[in-house]
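Below is one structure, written out as structure tokens; comments come after it.
Note that one protein chain of the assembly has been removed; the remaining protein chains are unaltered in position.
Then we have subunit A:
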């Protein structure tokens, strides 16, 4: 029995009802699934991880790129590319003037909190509140393109979709942002979807990954 439960907090993940078997740890004033008792080998094979409570933020406008640079964040050169900071934050460029910053698992999102403490430029830079609008689900392991091919029409194989690529497309018939990245050298597809559809996408992805031995993992499995 986990001492920390999602119900211990008023802020909860959008898929917390799907995580009843997890051991939780506190992340950013909410419970994040830390351990599912299947470990690192499951993450390397095929895992799905809920990172919805991890802090994230975004900025849009002509001055959004310079705002990120002032915060010492890397700015991807082109839209639909992602960069990783030394600390592990992901910086997504979703269009010429729109950026999202996703918190690092290692520091529980403290880096994003620091970015949010900075004042915005006087004009042409607007904050995007993607913490509550979007869920953050991460697929891990060796079969990512094959799993996604069952629910998504875009070619996500490594030749067409290398590390650092972003695809904004429907998957399982709902709109998602798919980011190809690595955490501790584990291949990851992070997916950001409408929070209202999070449970649906969670169940759909679990169904798609079943034939590859996919299971729910906790954040400890990444280290």
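As a working rule, a contact is a pair of C-beta atoms (placed from the backbone, for glycine too) under 8 Å apart; a residue touches a chain by one contact, two chains touch by 3 or more; residues count from 1.
Quick note on the criterion: contacts and distances are computed from a predicted model.
Among the names given as "Anti-sigma factor antagonist", "Sarcosine oxidase subunit delta", "Glucose dehydrogenase" or "Protein FixA", UniProt records the absent chain under the name "Sarcosine oxidase subunit delta". The chain not shown here is touched by just one of A:5, A:80, A:204 or A:220, and that residue is A:80.
Here the missing chain is touched by one residue of A:84, A:154 or A:206, and it is A:154. Considering the whole complex, the residue from A:8, A:95 or A:223 that touches the absent chain is A:95.
Mapped onto subunit A, the footprint of the missing chain covers residues 79-80, 94-96, 153-154, 167-170, 175-177.
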